[in-house]
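One protein chain omitted, others in place.
Residue numbering begins at 1 within each chain, and the chains themselves are lettered A and B in the order written.
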Amino acid sequence: MRGTIVAALVFSLAAQMALGQAKPASHDNAPPPDTMESRVQGCSTCHGSKGEGTQDDYFPRIAGKPQGYLLNQLRNFRDGRRSYPPMNYLLAYLHDDYFSDMAQHFASLWIPFAKPEASRLPPAQLSLGEKLVRQGNAARSIPACITCHGPLLTGIDPGIPGLIGLHSRYISAQLESWRGGTRRAVPPDCMHDVARRLQPEEITAVAGWLAAQSAPANPQPAPAGSWKPPVACGSQPQ
Amino acid sequence: MKRVGLWGALGTAALVLIGMLVGFVWLPQSQDPSLSPFAAWCSAFGVPRTWLTSTSIAAQPRTSKVLLTHDLLGEAVSGDVGHGATLALRCSICHGPTGISYADSPNLAGQYAAVIYKQLQDYRTGARENPIMTPMAQTLADRQMRQLSVYYASLPRPPAAAIAGRGPEIVRWGAPMRNIAPCGSCHGDIDHTMASPWLKGEPRNYLRGQLIAFADGTRTNDINGQMRAMAQGLTKAEIEAAVGFYAGDVQ
Partner (left out) sequence: MTRVRARVLVGALVMGVGLLTASFLAAAQQSQFLGRGQSLNETIARGEYLARVGDCVACHTKHGGRPFAGGFAMLTPFGTLYSPNITPDRQYGIGEWSANDFYQMLHTGRSRNGALLYPAMPFPAYTTVTRADSDAIFAYLNSLKPIHEPNRVNELRFPYNNRSLLMGWRALYFREGEYVPNPQQTKEWNRGAYLVAGLGHCATCHTAINALGGSSDDRAFAGGLIPMQNWYAPSLTLNKEAGLGEWSIEDVSRLLKDGISSHGAVYGPMAEVVHNSLQYLTEADVRAMAVYLKTLPERNDSPASNPSRGASQVSASVLSAGSRIYRAQCESCHLDNGLGRPPHYPPLAQNPSIQMASAVNPIRMVLNGGYPPQTRGNPRPYGMPPFAQIMSDDDIAAVVTYVRVSWGNRGERVTADQVNSLRAAPLLD
């Protein structure tokens, strides 16, 4: 009997101690944990607390994107090849080595995808979008999106992003931006070359179809080296 | 009396005959030498050149629903410029962080507020179409469009947007015989009509693209088809001259 009481006391004491440890020590102002997660809180209000994106159309999902792609975008924002003042401002005085750490952190996060957008496009336009994504248009030298972005559109390591889980407005904004030259990558700018050949209604179709796709069972980017570039791409290591 | 009357009648008849010949035969033929005299005569009487053969009417493109009045943007609300600034962050991707684009998208810094408001409304209703602007405009409420408009109107115009020189003939005089008004009479250089954009300093490719779009009917949100009518009458050389002047060539 006494043993049981002692055991119960010890147990409750241990439990209290464990709970005490788990409770956030809001009065303890020791420096924050030395983790990347603490360091990238600056990204959370726009990209979500784990990089999963938010309701906003124009703040994309960054979790699970290939590390090389995220690194390129951080550098593009810092160096002005992509223009978005809050990003340009946040990244202005950070260097490539730290960007590598940030990119590695987000690339390694596996967060379930949100439900895909319900498309408002007519079926004819959706199937035009699908055709361009899967087959491209050889007559106009438009490669199929899957030749670079992976057979399941989940991207290819190290530097090509997946296209699943993005809002159609974000995708059409980026394609139009490339077409017009307001989004730039390290030359030769392959996306600019491809987007230039697209008609406006094709951009809408492609963006609408992509946004409506669900994530495949395995959302990992395809391994490096599993593709042959149909166009020259300055941002990708050769 | 009788003699004057006879000569008077003959003279009047001769005048009428000469007038008819001039008005119904000579002038129409000189306007269009390819017509035969009979065809010229008929067309002068109002007979159409070709009769309507089909009964189907082509669908009219959507036109702008914006009603231009002096209080289009309503009362200025304090705080609109600030809210517009936050909304405009997403526009900076194409239109630049200070409303001055790095490429061919139009500069918005210092543009008339009514112009921006009208274009945003037209994108939303489909009177004007663009794969990126249309979905963007559809997410904006009316009040947000007003805020964006006054924000961009408050930004300083780039120095390239100051008028230098008087421009080529098509800009200064237009082409009255072809019903083309001088560009500056609406677009601000000489005078300004509501919702006509300030053109100086806009990217060359953008200006050319829009004039061609008006000319071939791709763009249809101009009020009463005025721009379409005028653009159709412009020659290629005139388009280049006007575009060159507004984009920055000094004349």
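One rule holds in what follows: a residue touches a chain if its C-beta (ideal position, glycine included) is under 8 Å from a C-beta of that chain, and two chains touch if they have at least 3 such contacts.
Everything numeric in this text was worked out from a predicted model, so none of it was measured.
From the options B:A44, B:V66 or B:V81, the residue with contact to the unseen chain in the full assembly is B:V81.
Set against the missing chain, the residues A:P32, A:P151 or A:P187 yield one that touches it, A:P32.
Only one residue from A:L90, A:A144 or A:V231 touches the chain missing from this view: A:L90. Mapped onto chain B, contacts with the missing chain fall at residues 78-79, 81-86, 89, 97-98, 151, 154, 159.
As for the chain not pictured, it touches chain A at residues 24, 26-27, 29-32, 38-46, 56, 79-80, 85-86, 88-95, 97-98, 101.
Please note the rule applied: only the chains that are shown with their structure count from here on.
With centres taken as mean Cα positions, chain B sits 43 Å from chain A.
Within the complex formed with chain A, the chain B residues making contact are 89-90, 92-94, 96-97, 101-105, 129-132, 134-136, 139.
On the chain A side of its complex with chain B, the touching residues are 57-58, 82-86, 88, 168-169, 172-173, 175-177, 180-183, 200-201, 203-204, 207.
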